[in-house]
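With one protein chain withheld, the remaining protein chains of the complex are depicted in position.
On to chain A.
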Amino acid sequence: MAREGQRYQKYSRRAFLLAGLQGAFMAGLGARLYYLSVIQGKSYKLKADNNRISLRLIAPKRGEILDRYGKKVATNKQDFRVYLVPEQTQNVSRTLQKINRILPLSKNQISRIERTIKRQRNFVPVTIAKGLEWHDFARVNVEIPGLEGVFPDSGMTRDYPYSHLAAHIVGYVGSPRPEDIGKDPLYQLPGFKLGRDGIERRYEDSLRGRAGARRVEVNAVGREIRELDPRQDAEEGHPIQLTLDMELQQFVAEKLGEQAAGAVVMKAESGEILSMASTPSYDPNDFNSGISQENWNAILKDPRKPLLNKALAGKFPPGSTIKMLVALAALEKGLITEETTVRCTGKHTYGDRTYHCWEDKGHGRVNLLQSIAKSCDVYYYELAEKLDIDDLAVVCERFGLGTSYDIGLDGVSKGLVPTKAWKESALGVNWYQGETLNASIGQGAFTATPLELAVMTARLATGKAIFPKLIQDTIGADHLSGTATLDANPLHLELMRNGMHDVMKSGGTAHDFRNPRDTQKIAGKTGTSQVRTISKAERKDGVVKNEDLAWKSRDHALFVGYAPFDNPEYIVSVLVQHGGGGGSVAAPIGREILYKLTETGNFTPEEVAKRLAREKEEGLDG
């Protein structure tokens, strides 16, 4: 019994020791529990929420691009799509067969769908079809009750109703490039597009709008369980209103036709660009979902460069359209007066070189006005002998040449107004006077863009420092149009305008191809800029006619003009690349545009309707 007592004593002591140990451990567990849920509770609560709450972005509606009358140049179109959630159907292939009966799918499509289903988690929707017509979409919707796991949806895609007409201005949208990803969480949204060119790119920030967000509860594998409050709706992008008149744009583009050409139509006083056409063009809708290789190659191979906006990026020798500025420089320097006459024999010798007039036979005796009307080159050769090229450059720059205008588009080029300093720095040789003769007829190194020529014409017509403008109520741009008067003698300007008026009259370079409907309200100037040098031998045998030359060697045809003559409202500049003579090719286009504008005013929808009704009545067909 003593041993039993001993045994019990030892046992009970050790048992209590053990109980104490257990108590200590349990206290430890309790302390740990307290530490986790109370002391660290807040931070774990946050982590739990981070786990389960996921922000899902809602794509904002992209701002529209409108013309001056509110017509949609770029808008958003409903895109109808059909999705399938694999886990919501008992038998994926049977469901696909059912869809196939309603909405024929190609073998490729079906195998793509099946591959996608295998790759993704089975609660992630698989796109069955997108870009559906309303008709097909409606048919699927009707059959939905019999289609397990299929759900219809619609989203927005960018749409350019005018297709080719304003492609160079509005640009296009495309998917974010890999290097862009990460800059904005929106870029990761499937199907998100951002501006890639033109207004779409330049005004991306305003057009894009602000993404909305849904707070959703997700489970460990990312499946959406439910939506949580608050939801933040997406903010639609700001619309951009252009100064363009799309009716006019269409008219201008039709006149330019399939030629490689560019034209600018501007309001004289405000500088608002009513039309800026460049042909040939491309369809920005093609870029929406990635342009096909075939299509892209065709665009790249076209020698007429469809991607180039010739109206503002095409630099060409301005040819005779520059002559008013040369005359102004000479008048200003007192080298000539209104009465100065020159006898044109068709050629002019300076130093050891012979400079030819475009009219082989010569113009005979011409005064200043006639020199513009007939575009006599010899008159300007004479004048240029005494003219300092830098003095001409000053006038050219005053009239807006050699300037890059910020009209809200990238890729605005500036032409080159040659100066002595330019030649020295660019070519490292001194200017020689012979080059001034070339420059005086807008040849040689001289280049200008159709936009610059339009600005030049606007300034000639108004005597004011007109700046071009493409965006209505432009955000933060410095448009000074119509405010400052140009530093030019009004009498000299008046003289130039009279000369330009004469261009359109009998004996003027733009007269011969006159349309019977032409009025006397238009003033203008033609230009033909030579692409190749005509050799002495060729001159002897008779210069090869443009039509007989390879397209690349033909002259560029130019025309600048304004109307009405007595109260300038509209400015036009037209360039037809390798088009031939300015008088025969470019002037009719410019004249037609100015005629339409002065006859009908702006191409407001009402006016267009009226015009069409009237033309129908009169039996005219354009």
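The working rule: a contact is a pair of C-beta atoms (placed from the backbone, for glycine too) under 8 Å apart; a residue touches a chain by one contact, two chains touch by 3 or more; residues count from 1.
Assume contacts and distances are computed from a predicted model.
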Name of the absent chain as recorded in UniProt (options "Peptidoglycan glycosyltransferase MrdB", "Phosphate transport system permease protein", "Carbohydrate ABC transporter membrane protein 1 (CUT1 family)" or "Formylglycine-generating enzyme family protein"): "Peptidoglycan glycosyltransferase MrdB"
Residue of A:Tyr11, A:Trp134, A:Tyr432 or A:Trp551 in touch with the missing chain, whole complex considered: A:Tyr11
Selected from A:Phe25, A:Trp134, A:Tyr432 or A:Trp551 as touching the chain missing from the view: A:Phe25
Hidden partner interface residues of chain A, rising order: 1-8, 10-12, 14-16, 18-19, 22-23, 25-26, 28-30, 32-34, 36-38, 40-41, 43-45, 47-49, 51-52, 217-221, 225
